[in-house]
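In this view, the complex is presented without one of its protein chains, the others remaining in place.
Chain lettering (A and B) follows the sequence in which the chains are written, and residue indices restart at 1 in each chain.
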Amino acid sequence: MSEEKNNGRMSIIVRTIASSVFPFIVIFSFYIIMHGHLTPGGGFQGGSVAASAIVMLIAAYGYRKVDERVKENSLACIESIGAIIFVAVAFVGLFMAASFMYNFLVGSPFFGEIPHGGNTGILNSGGILPILNIAVGLKVMAGLSAVVAVMALSAGEKK
Amino acid sequence: MIDLFSIILILISALTIIASIISVLMKDLLSCVIALAIMSLLLSLYFYMLHAPDVAIAEAGVGACITTAIFIVAIKATERYEKEEER
Partner (left out) sequence: MKAKTIFFIIFMAFLLYAAFEIHPFSKPTSKMDDYIISNAQNETGANNVVTSVVFDYRGYDTLGEATVLFAAVSGVLVALRRKEDKHE
């Protein structure tokens, strides 16, 4: 098959469009994650959008290119870092304030200002919500893209 | 009184049902996966029209992209056409 000849990658049109669209999708996913407490979206949604961008690169460039560039151990490390940040923030709420996963940053001058009449554009508000959004976003992005990458590697090696 | 909003909702739900029935009945599994992706995209549009944009973004990201990629990888590793078997 010609698929075996060119290492499972698609034609040059698909590769060019995928590599030129990729930064915009990643920036949009970062926007969804960072504005998770202001506009619709959040950690899971932005992470899934970023993972779909990585899946698009895997589909366009083939599994061997992915095998050269990124290892699944690093993706698993990123996912574990997200989980550790999540649980660490929750335990800081236990030790510094009242209870587990208490929103201890609300009211502090750095992260917790509460504007009157709705919050329209202040990013560093909402207490621990942006930190947890970033943690869950890292976790979902690394996890879903690791699943698809490992499955593509396994299917490519088996063939 | 049926307004335009209800007509669009009924149209989208009818298309969703048609896409899911196609995904059940087809013998070519790749066509089934494409029909599932279409169903997921229409479902995300339905969620958006019901004022749930959070669920719509999650559905469009996970259902229409990640699930399709996983299914296509699984079909590539196994077989493409569904076998006829006695029941």
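Annotations
Just so it is clear, contacts are C-beta pairs under 8 Å (C-beta built on N, C-alpha and C of every residue); 3 or more make two chains touch, one makes a residue touch a chain.
The structure displayed is predicted, hence computed values, not measured ones.
Of the residues in chain A, those that touch the hidden partner chain are 36-44, 72, 76, 79-80, 83, 86-87, 90, 101, 103, 106, 112-115, 118-120, 125-129, 132-133, 136, 139-140, 143-144, 146-147, 150-151, 153-154, 157.
Keep this in mind: only the chains that are shown with their structure count from here on.
Mean C-alpha positions place chain A and chain B at a centre distance of 24 Å.
Contact residues on chain A toward chain B in their complex (touch as defined above): 32, 40-42, 44-45, 48-49, 51-52, 55-56, 58-59, 144, 147-148, 151-152, 154-155, 158-159. Remark: chain B residues 53-54, 57-58, 61-62, 65-66, 69-70, 73-74, 76-77 touch chain A in the complex.
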